[in-house]
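Missing here is one protein chain; the remaining ones are kept as they sit in the complex.
The chains carry the letters A, B and C, assigned in the order they are written, with residues numbered from 1 in each.
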Amino acid sequence: MEAVKAYDLGLQLRRVKELRKALELKLGELDHAEELIKSGGERKLFRAFSDVLVEVTREEALEHIERTRLLYKSEIERLKMREKELTEGLSKLQP
Amino acid sequence: MEAVKAYDLGLQLRRVKELRKALELKLGELDHAEELIKSGGERKLFRAFSDVLVEVTREEALEHIERTRLLYKSEIERLKMREKELTEGLSKLQP
Amino acid sequence: MEAVKAYDLGLQLRRVKELRKALELKLGELDHAEELIKSGGERKLFRAFSDVLVEVTREEALEHIERTRLLYKSEIERLKMREKELTEGLSKLQP
Partner (left out) sequence: MEAVKAYDLGLQLRRVKELRKALELKLGELDHAEELIKSGGERKLFRAFSDVLVEVTREEALEHIERTRLLYKSEIERLKMREKELTEGLSKLQP
């Protein structure tokens, strides 16, 4: 039972880490998008909502990026806390 | 054997919950897209089909959003039922 | 050991089924895209390659859809064969 529990915690830990890394990657992409938008030139911009793409203005895009960045950052913090909990749970199982 | 079965049910439950949450997220995105489309301004619109993007009219986009919304809602209900079944199955294994 | 093997085969079967269903969904999306492209109207078209979107002509889009459709269909057949093998493997473990 202990082995199954440790395996399960290990699996959860791996998933949480993957999720965090995916968010960190998205955060980097948003930074890059912002840079490109601000780099000048008349650029058409779209936002993807599920399978629908809607053209947005420069201001709408930059606002969205700023809002999403804050969201991702707080979610990444939450996941780091969860990773810490899971790591502690695992260390108690494997003394 | 009981432990393996409980683990398996737990895994299924987690996947069903993830799927439901993913759909709820997509539902929220469709709401947001609709809002933006109706917010005015001449906006180009596209639908993504697999790896092909096709320009659509305002009416086509709004119809698609409405149809998809109904689909997602019924799928979310189905997944909630499945979650209930799996939770009950688990509670019978761990009395 | 038998239980672990059965669990593993069951997991593989689930993944193969998910993959097949995902492809069937994409196939349906391609059918829908083709319908829309042929439905008339001047529509801009793009293909998504990883994170790069490239505008394509109507002919290029329709050719791509036809080619991808054949690819998906043969892949779906291959996955159905694999499902059959896995199902047989499972039935031998659980007589």
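We take it that a residue touches a chain if its C-beta (ideal position, glycine included) is under 8 Å from a C-beta of that chain, and two chains touch if they have at least 3 such contacts.
For clarity, every value in this text was computed on a predicted model and none was experimentally measured.
Enquirer: Which shown chains does the hidden chain touch?
Expert: Checking the complete complex, the chain left out touches A, C.
Enquirer: Among C:21, C:44, C:58 or C:80, exactly one should touch the missing chain; which is it?
Expert: Of the candidates C:21, C:44, C:58 or C:80, C:44 is in touch with the missing chain.
Enquirer: Consider the whole complex, including the chain that is not shown, and state which of A:45, A:76 or A:90 touches that chain.
Expert: In the full complex, the listed residue that touches the missing chain is A:45.
Enquirer: Counting contacts across the full complex, list the positions on subunit A that touch the omitted chain.
Expert: That gives, for subunit A, the contact residues 3-4, 7, 10, 26, 29-30, 32-33, 36-37, 41, 43-49, 53, 61, 64-65, 68.
Enquirer: Please output the residues of subunit C touching the missing chain, sorted low to high.
Expert: 1, 4, 8, 44, 46-57, 60
Everything below uses one rule, namely that only the chains that are shown with their structure count from here on.
Enquirer: For the copies subunit A and subunit B, give the interface type as same if over half of its residue numbers appear on both sides, and as different if under half do.
Expert: different
Enquirer: Report the inter-chain centroid distance for subunit A and subunit C in whole angstrom, where each centroid is the mean of the CA atoms.
Expert: About 27 Å, centre to centre.
Enquirer: Mind pulling the subunit C residues that touch 2 or more other chains?
Expert: none
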